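Report on one structure; see the data block that follows.
Note that this complex is displayed minus one protein chain, with the remaining chains in position.
Let's turn to chain A:
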Amino acid sequence: MKVLVPVKRVVDYNVKVRVKSDGTGVDIANVKMSMNPFDEIAVEEAVRLKEAGIASEVIVVSAGVAGCQETLRTAMAIGADRGILIESDADLQPLAVAKLIKAVADKEQPQVVIFGKQAIDDDSNQTGQMFAALQGWPQATFASKVVIADGKATVTREVDGGLETLEMALPAVVTTDLRLNEPRYATLPNIMKAKKKPLETVKPEDLGVDVAPRLKTLKVAEPAKRQAGVKVADVADLVSKLKNEAKVI
């Protein structure tokens, strides 16, 4: 059974991005780029399925600029077997990415595709669900536990009120939530090994996918800044201010 994991290259979790002064976007020149944290969890889960003897091969795929090769190498250092880069300099939006991944899935025929639930740059939370819809496959989003057995996936999901568990036949889509696992650190020998693993590059045109963006960003602005308030001396002072000044209790 093959497992496919789409991974996205994003501005690192620890970088506080700055809006460009001309309002055209955020400044990502010379900032540290990393794998989207939810995708790292997805790669880890797939690698664990392989280590447990459930998956036979873990394939990682990334759509974007040439630099995504690094993201794929990171995934292979965690334990993925090979990588596919869909190289494009275009603004790739979730629907386009879902179509690109579909083209790859049609060729590779994975039984499980594990996505991160959302990318921490555009915060869209769409691609996994869109891919599942295009394939007509079941989906289990926001997973905190995944069990694959007997041609079925049993997935516990993080929902607003607590947890729910769904059961579905394979092939299926899973999107990861934070508590699914804790991704391992890639060791130096594995980083070296990852450099020798196969990495294929294709173009959206090769896959016959139209990636023209559907949404046009007119402007990117800084949100209104919250003014820092005052320091209170003690609990009595705080309670008095909440009661008399803010009038919220």
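What we mean here is this: contacts are C-beta pairs under 8 Å (C-beta built on N, C-alpha and C of every residue); 3 or more make two chains touch, one makes a residue touch a chain; residues count from 1.
Throughout what follows, contacts and distances are computed from a predicted model.
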{"item": "Hidden chain of the complex, named as in its UniProt record, picked from \"ABC transporter permease\", \"Protein-arginine kinase\", \"Electron transfer flavoprotein alpha subunit apoprotein\" or \"Oligopeptide transport system substrate-binding protein\"", "value": "\"Electron transfer flavoprotein alpha subunit apoprotein\""}
{"item": "Chain not shown: contacting residue from A:1, A:65 or A:134", "value": "A:134"}
{"item": "For chain A, the residues touching the chain missing from this view", "value": "11, 13, 16-17, 19, 26, 38, 93-95, 98, 117-118, 120-134, 137-142, 144, 154, 157-169, 172, 177-179, 214-223, 226, 228-232, 234-236, 238-239, 241-242, 246, 248-249"}
